[in-house]
Each structure stands twice: as structure tokens, then as C-alpha cells.
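Note that this complex is displayed minus one protein chain, with the remaining chains in position.
Letters are used for the chains, namely A and B, taken in the order the chains are written, and counting of residues starts over at 1 for each.
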Amino acid sequence: MKILKQGKTFWLFILLGAVVFGTVQFMIAGGMLNQFYLNTLFSIAIYTILAVSLHLIIGITGQFSIGHAGFLAVGAYASAIMTMKLGLPFVVALVAGGLAAAVAGLLIGIPSLRLKGDYLAIATLGFGEIVRIILLNMDYVGGASGLQVSHLTTWPWTFACVILTIVVIANFTNSTHGRACISIREDETAADAMGINTTFYKVTAFAIGAFFAGIAGALFAHNFYIIQPSNFGFLKSFDILIFVVLGGLGSLSGAVIAAILLTIVSTFLQEYPETRMIIYSLVLILTMLYRPQGLMGTREIGSLFKRKGSGGGSVDAKQRAL
Amino acid sequence: MEQQPLLKVDNAGIRFGGLRAVADVEMELHAGELVGLIGPNGAGKTTFFNLLTGVYVPTEGSIFFNGEKLNKLPPYKITRRGVSRTFQNIRLFGELSVIDNVKVAYHSQAKHSIASSIFRMPGHFSGEKEMDHKALDFLKIFALESFKDEKAKNLPYGQQRRLEIARALAANPKLLLLDEPAAGMNPQETRDLMKLISLIRERFDLTVLLIEHDMPLVMGVCERIYVLDHGQMIAQGTPDEIRNNPKVIEAYLGEEVS
Partner (left out) sequence: MELVQQLVNGISLGSIYALIALGYTMVYGIVKLINFAHGDVFMVGSFMGFYSITILDLSFFPALVLTMAACALFGVAIERIAYKPLRNATRIAALITAIGVSLLIEYGVIYFRGAQPEAYPGDVLPKETISLFGLSVSSQSIFILGVSVALMILLQFIVHKTKIGKAMRAVSHDADAARLMGINVNNTISATFAIGSALAGAAGVIFGTYYIKIEPLMGIIPGLKAFVAAVLGGIGIIPGAMVGGLLLGVIEALVSALGYSLWRDGAAFVVLILILIFLPSGLFGKNVREKV
């Protein structure tokens, strides 16, 4: 019964995941990937987690948050404190990074009870900046010069976190709770009138989204040897925003595809940072002008292959392909 | 016969700045009634619905439902107490499918937790399955089951109106507030809709309060009628009493009679 309900998409996803994991693990073990490829790989994974977590907040719940780098920073520093200052194992740091960011998510989610649209956007941007300024002024974590972190992020951990993020957020979305969040995005007044506790779901979306951003932060910190407050400015938030917008607000697979593509593009443009930013900004503007629904709209990748979908990883896969 | 009213509105009103949009409204609805609320354009009918459902908080007076004071409750709690509504300007969840619209309204009766959904525990599957069945039942009543996977925003207008009622019904109300449910429908569609409303009232043991512009229609189906004008309740009574009430006639003078 359960297996039928989960649908083929789920098992296909697991199979695909296993193949990707196995291939990469094999290539790493065989020394076939040089440092450049490895870095790109880890960046893709971390940005995928960030994109999917922001997708829950913006794409599903419709809460326009542009301070995601703040959660990333909280997770990165909290996890680095665990390993570097307290000498705890990496797995504890991962969980602690996620939890610390989730608490931050609750804190910023609470003002969201009263704010909408642009005002919420500005408040979250302000929150991200406040986090950065606090870190800048904390001697305990090295202030502006940052914190040295050992390299503990490994491929299996990273991959497991990516899968966990996608499965948890897809499962959440694809349930009555996810529908409650979407109803808030679609029409908050009507959602409220239908008995949805909109406050609760907005804060929950922030907390879950922030939790995974925090986990991404832990992976980030233990991948790059050093973390500094300047890593987490609002340009980083915009980077993550671009994934979600370009992928299609409301599409999880869209966010993943955009994160993978844009991370690869930006890796190749690493030598030309201003060219990269010009391309990014043009992509944003042109997307909004000519394809405001993004690459995927609210559809999921599965719906492209199906005539009449059944369940699966998407909210919208059930919609008839027109 | 004298039992506690289901809804008792006691001197309620709201001010926006200096403007008293609705004032001194008295209303009593008893279980099982089908009551109409009429009044000229801008009389405050929708504002009054917004007071009942907690979208606005009354600045004066009180509203009791089943003996409980609703005044300061947020809208979702009022809905869970058993007051559900439709909107004058249809407010469906456009990107969600037709059946998902109904399931959203059924959400507050769902028993499975967030954790059980995230980790796909047995509770999730049984809960979602039950929701599917219930939602389909509601769609069948409104002859919408063949559209169940369509996006709500792609439905034709008349179906959207019906879906809104189906959705309101799925929230399990005791009191159903319908804000111009027949607006924009042709006479045949309107007659069918009114039959449907009578039918669901019987079947779900509902009390219905109906805002409607179409006077003959209200006169035809409602047992009692309240008349709102300039934010004040100027009359109430049976359709015959309302028809002959000079105040009502005066209020409607100048309004085109539809």
C-alpha cells in the first residue's frame, strides 16, 4: 500500500540518488576528480540545499525572504563553534548548525506574522545584515578576520544532507501541511477563512527552511577552511534567491536545476567576478520580463514526462500536462 | 421554541477612522434557518460578514456563536468554531487543483502531524487517504468531480462559484455565510444553485446566511430577511413584511430593481 502511494517517482529518485552517489564516490576514491571539480561538486551540493530550503519559504509559502545568507551564517558559525571551540564531532556540528539556524528562523518568522510582501523582504534583508554585523563584532569567533575551520565535509555527509533536504521538503510540501502553506501563498485571507493557522505555517516554513540552510552552513564552514562575516553578505542571499526565481517559484526541481546550472556557470566565471554578476543580474531582469514564472513555473520535472501524473514528488505533478 | 440562538450579534459595529461602516447591528440566527441579508450597494453587507468571520475586529458590541464570544478570535479559529464563508470576489487558491482547494478547507480536521508527513509514517497515508475521500464527496455534491485535477483558476466562472461553496462546506461549518453566491450567473444557474443550497442545508444541518442582490431570489428562498442600509439594520422580518416595509422601499429607491 505504502509503496503504491509513494509512487514510482520516489523510488526513481532514490535509484537516481544511489547512482549519482556511487559514481561520484567511485571517482573520488579513484582520484579521478581534481580539486577544481571537487570544489564545484561541493558547491553545487551546498547551493542545492540552500535553494531547496529557500524554495519552501518563498516558492511554497510565498513569504518573500531575502536574508537567507543570515541562516547560512548562523549555521556555519554555530557548527564551527561545535567542532573548533568545543571539540565535538562533525555530526553534532551539523545538527547544531541546523538547530541554531532554525531558532533564528523562528525569530525572524515571528515578525513575519505582521509583515507582507516588500516589507517582509526588507525586514529579512535587515535580519541578514544584523547577523553579519553581530558576527563582525564577536571576538569569540574572530570578528572580521574570521574563524579557522578544519576540513571535515566529506562527500557522503554532503550527499546525505542533500537527499535529506529534498526528501523532507518534498514530503512536507506533498501533504496537507504543504497544501496549507501553498494556500497562504495563493490567498492568505482565504486560507485564514478556511481554518488554516497561517501564522503557524509561516513560522514553520521559516523554521524548516532555516534548519536546512543551517545544515548547508555547517557543510560550507567545514569545506572552506575559514569562514568570515563577509562570506555571508546580502549578495549571497541574492545568489540563493536567483536559484529559486530562475528555477520557477513553487518548483522544487526547478530550484535544484537552477542551483546546479548557475553554480557551474559561476564556477567557470570565477576569474571574472563582475562579468558573473552582470550575467546574473541580466538573467534576473530578463527572466522577470519574459518568463516571470521561471524555468519550470510551479511544475515539477516529473510532470514533463507524464501525461497524467500520479502523486510523486510534486504538488503539481497531478495536474494534467496540457 | 425559545432556545439559545446559534448566532447572536449584539450591538456590533466597526469604525474606520471617523467612518462608522457598520453600527448597532442586532441579529439572531437560530439553528437550521436560511436567512437573507440584503441592502443597497455599499450598505456594509460584506463588511458585516468580515466582522462575523474575524477579518475585522468589531470596535463596538459583541458577537456570540453558540454562546461563545467571537470578538477577538482570529479568523481561522472562528472557522474552526463552525463559521465558514465564501467571498463576493471569488478567492480560490488558483494554482491548486480543484480537489486540493477542498482539502485545504478540510485541513483543520486532519489528524496527521507534520512529523508523520515528513517521515511518511502510517498516519500520513491514512490521513491523506481520508482527506481524498472526503474531498471527493464534496466535489460530487457540486458536480465538480470531473474537474478534480484541474487548476482552480482554469475553471469556468460558474464552477468557481460552486467550488467556493464546496470548499466552505469542507471546513465543517454549522453556520455558512454566502456572499452573493449567484453573482454573475444566469437565471437557470441561479435556480440550480438555490436548490443546491437548500439541499446542503438539509444534508449538513446548516444554518445559512446569504447576501444577495437579486431581490426576487432572496424573497423566494429565505425564511427571514435582514435589511442593511448605510451600515444600519433598518428592518427584519419575513419576505412579506420586508416587501411592504416603507423603510426598505425608501432605501431601495433610486437603486435599479433587478
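One rule holds in what follows: contacts are C-beta pairs under 8 Å (C-beta built on N, C-alpha and C of every residue); 3 or more make two chains touch, one makes a residue touch a chain.
Bear in mind the structure is a predicted one, so any value in this text is a computation, not a measurement.
The complex has one chain that is not drawn here; which of the drawn chains does it touch?
A
Give the residue, chosen from A:24, A:123, A:196 or A:252, that touches the chain omitted from the document.
Checking the options A:24, A:123, A:196 or A:252, the one contacting the hidden chain is A:123.
Kindly state which of the options A:136, A:163 or A:261 is in contact with the chain not pictured.
Touches the omitted chain: A:136.
List the chain A residues touching the unshown chain?
64, 66, 111, 114-115, 117-119, 121-123, 125-127, 129-130, 133-134, 136-137, 238, 241, 245, 249, 274-275, 277-278, 280-285, 288-289, 292
One rule holds for everything that comes next: only the chains that are shown with their structure count from here on.
Could you list, by residue number, the parts of chain B that touch chain A in their complex?
The touching residues are 53, 55, 74-76, 79-80, 84-85, 87, 91-97, 100, 103-108, 110, 112, 114, 117-120, 122, 124-125, 127-128, 131, 149-151, 167-168, 170-171.
Which of the residues in chain A come into contact with chain B in the complex?
That would be residues 1-2, 5-6, 168, 171-172, 175-180, 182-183, 185-187, 189-199, 204, 250, 298, 308, 315-316, 318-320 of chain A.
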